[in-house]
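Every protein chain of the complex appears in place save one, which is left out.
Our next item is subunit A:
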Amino acid sequence: MPHAISDMEADVPSSPPESTSQNHDVELPAAPEATAATTNKVALEDIFNDEVSDSDLLTSTADIPSSPPTAKDNHRGQDVASARSGQAESYSDPSVMLQYYTRLFPFRPLFLWLNASPSPSPRFANREFAFTLSNDAYLRYQSYPSHDLLRRDILRLNPSRFEIGPEYSTNPRDRKTLRKASTFRPLSKEMVFDIDLTDYDDIRTCCVKANICEKCWKFATMTIKVLDAALREDFGFEHILWVYSGRRGVHAWISDKEARELDDDKRKALVGYFEVLRGGVQGGKRVNVRRPLHPHIRRSMDILRPYFTQILVEQEPFLSQSGQDRLLQLLPDKDLNDALRKKWSSSPDRPSKKKWDDIDELAKTGVSKNLDTKALLEAKQDALLEYTYPRIDVEVGKKRIHLLKSPFVVHPGTGRVCVPITCGGDMKRADLFDPLTVPTVTELLREIDSFGQKNEEEQGTSQEDSNRHENSNQKKVLDWEKTRLKPYYELFNGYVNKLVKSQTTSLKRERDEDGHNGADAMEF
């Protein structure tokens, strides 16, 4: 998978040794904050063989031609240097974050996305932002009329991360001046889904808690596919953005007008539609779907079936005694279960795939006199769903007021950027996504620097991206274009543009229907 990703990023200037050494990074679990300093040191030395020259580069940020020296830049450069001179960097290093917000964070696309239109509106202005500051204070109910002001405040506060809330009936900052508290209420928010791989802890055997690997990321990919298909085909939503949460989760943001305006009851219904697994492990059989299968379940099973085999091989969910017991608990026929148990007790290491096949084989031999084949088939279908069907954190989706981390924020624990995974129903992209190759904030800053250096070296010779500089050499290559953030940035931009366009055309259509001429509709 990382291989595939680097294909995608072929035009991004990243030095070859770096991309190969990424595989090293894969082995490393996301380090908890407290120990980040020491673990990173080792990891980074692996990745960047010459750290000394690297930090030299950062100090000389101001000299890079692509970012013309200004007093501010100079100052910042020194900040970074002094912060880094002490010990190995940490992801929550305020100066690193400040650099990131200044040079890379896509404020304008974020504005366009939340506002769904280029002209300022309450959709953005009355929107709540909540910041987690570097001292872990939590600042809620912030709002900004435009992205410039948002940017300015973020540079001032330099939060370690921030979250996006709903659009309120009045400006969130004025909520205390209202005579009646009840007039302050959420109006609209993107419909969101939150998937967290810890919810799979009872069936994933490769990792636990906050750790992830390529194997268990499959659960996330499966979830994306199942939900995306249903949201499009069943509910008719189009503007669905899937975002990596930076560590072990996925967020879905649905920005269609209809989705934004759903009230809490409808959200609950929508989330309920996707709820197949109920109750905890204590509750016995967790999947109880009606027969005949609802078209949504049927389609989901078609999507999930090939993955199930992979899960059996990679996760070995039935290998352990408890895993095996769980499987038997799900099967209906007592005689068959006894036969299976007997067979498996003689070969304790039998792989899960074999065990799964054993069910049908033994059933065929007729160990059970009155085997209900239909019940067995249904139980097997239910088991398949239990081990593959999406597990959504339902509470997040149910309420408009719930806050969710913004895309492109840096995850404070891993340093990875919360990049979009895919949008527009492009499931190939979801397949190719590998969370472990997502760039971290420090890598990105370094890429900007090394890009400048490379450019200097290549000056005069033919440049790869000369067409971008066509008319004037002065035309800047934007900072994000120098980094591995580029494909994600472009993905997001494409998504936002499409959203804005559809909103404007629907607006235009509405106006046309009202008898007005749509000729003065906004253009981009």
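Some points to look at:
Convention: a residue touches a chain if its C-beta (ideal position, glycine included) is under 8 Å from a C-beta of that chain, and two chains touch if they have at least 3 such contacts; residues count from 1.
The rule is short, and it goes like this: contacts and distances are computed from a predicted model.
According to its UniProt record, the chain left out of view corresponds to "DNA primase large subunit" among "Trafficking protein particle complex subunit 2-like protein", "DNA primase large subunit", "IFNA2 protein" or "Methyltransferase small domain-containing protein".
When the full complex is taken into account, the listed residue touching the unshown chain is A:Leu262, out of A:Val96, A:Val192, A:Ala220 or A:Leu262. When the full complex is taken into account, the listed residue touching the unshown chain is A:Leu293, out of A:Leu187, A:Ala210, A:Leu293 or A:Leu478. Looking at A:Arg127, A:Arg247 or A:Arg391, the residue that reaches the missing chain in the full complex is A:Arg391.
Touching the omitted chain from subunit A are residues 136, 182, 198-202, 233-237, 258, 262, 265-266, 268-270, 272-273, 278-285, 290, 292-298, 391, 394-395.
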